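A protein chain is absent from this complex, but the other protein chains hold their places.
After this line comes chain A, so read on.
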Amino acid sequence: MMSSVAAPLVEMTGISKEFPGVKALSGVHLKVERGEVHVLFGENGAGKSTLISILSGVFRPTSGAIRIAGDEVSFHSVHDAAKAGIGTVFQEFSLVPTLPVFENLYLGRELMRGPLTDRRAMLAGAQRLFAELDFDIDVTRPASSLSRAQQQMVEIAKAFLSNARVLILDEPTASLTERETERLFSFIGKAAASGVGIIYISHRIQEFQKIADRISILRDGRLIATVPARETSERVLIELMTGRAVDQVYPKIARRADGPVIMTLEGLRTAGVHGASLEVRAGEVLGCAGLVGSGKSRIWRAAMGLQPLQSGRITLKGRDVTGAATRALLNDGVFFLPSDRKSEGLQMTATARGNIELSLLDRADVAGPLGFVRPRRSRALTDAIGDKVGIARPAMDRAVSKLSGGNQQKVLFGKGFGDDRDVYIFDEPTVGVDMGTRMALYQLIKDIAEAGKAVVVISSDLPEVMNLSHRLLVFAKGRIAAELSGSAIDEENVLKHFFAETEGSA
């Protein structure tokens, strides 16, 4: 252990990872010192999550080496990594909803007394830890009864419990209020001061600049640079992240001056939305921003008949469509792009063409008078759509599961061009896609809006939703906290409303 004093706490060298059809990481280096807060910065799909998944034992790298305090390690499971002192708070919640909080904390490392678990010791340990962390949660409650922020706090506590030498936090503030975030930062400060190395993944620049020592920027699976946090401006960071000047990424979308109202939601209530009203206009991009759980997505899911509507009225082109079935709305000229392409958007085992074809089957010229599909007509149309959204011809006949995330998202977009629609609702339109695809998709959104259609963009990616929208609705706690328009849409303004009415909910 002599060498361990000099060697960096974590040293990842030449890390590459290939998934079938995708190269997620190529030759990434990362060094984290004791007591350092090291931020990983990059877009969705840049490889941040893959990189920390490798460090925390979820995936094994295709090539490359990991050294912890100078010793080369090879993790076969999360358990292995945890034993080596790596504690991870994953972005996806890893709590068992049916178990109480304290059992979740000790899951996989139960305290034992002989052959039996020591319930009392675990209970006491959990309470002590929560008191230390200043988290106010009853540890006997089942995890399912906690709010998202509370669940996040339990996840963090879980990582602290293992006395980790390295603490990995993957977008930890995504669902926290400002106050909770402050509290988290004070722990991070304390933990770093005690010599723990912290890897912090985020794309909220303002936030991490308060705590970061160094920032590593990833783009398309490559390490672009590692820079000291204090001397690097926001603008430089964004340009490193996107690889382009900011104004090149987002197209200027012309706004139709007085587009007619196409769709309205009035006083809509559903689980997670407590009364919200809005209008969608032709030729305009309406943005919906907000934290996870703010209701920005659920209001549209309810309007589309994807989750039960408690009350409210929905009109489409002047007609009342409250409570209409999803299918009826789709036939009536609404396109809805779900946020999760794998579970809701695509038939993963079918080809790209097969997926797009599904949206054509109701067309009279494809289905024919007797309902038999005309293969040649369908092929011509799907090819045209593939060209429009930019899917290469050979990719059209491959299973969607074998395509890259970017191409999958293009297929999903393609399903919107089978028929003429009036309203396009995009829920997280560019989640997990590379920069090139992103710009292509933005161009499609621009074309749709400028053709006079109504476009709704729901996104957790703040720059995206801010730059695309003509009018931006900020959701907080199931309500619309603000409506911003044109030049009033700036980051400070939007973030201010993110936490509206959230006093002391933890």
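In this text, contacts are C-beta pairs under 8 Å (C-beta built on N, C-alpha and C of every residue); 3 or more make two chains touch, one makes a residue touch a chain; residues count from 1.
We take it that contacts and distances are computed from a predicted model.
Per the UniProt record, the absent chain's protein name among "ABC transporter permease", "C4-dicarboxylate transport transcriptional regulatory protein DctR", "Carbamoyl-phosphate synthase large subunit" or "Ion-translocating oxidoreductase complex subunit C" is "ABC transporter permease".
In the complete assembly, the contact with the undisplayed chain comes from A:Gly272, out of A:Gly221, A:Pro251, A:Gly272 or A:Gly386.
The residue from A:Phe41, A:Phe59 or A:Phe90 that touches the chain not shown here is A:Phe90. Remark: the omitted chain is touched by one listed residue; of A:Leu25, A:Ile66 or A:Ala82 this is A:Ala82.
Annotation: of A:Thr13, A:Thr62, A:Thr117 or A:Thr181, A:Thr117 touches the absent chain (contact as defined above). Residues of chain A that touch the chain left out of view are 58, 77-79, 82, 88, 90, 92-99, 103-104, 107-110, 112, 115-117, 119, 142, 144-148, 158, 271-272.
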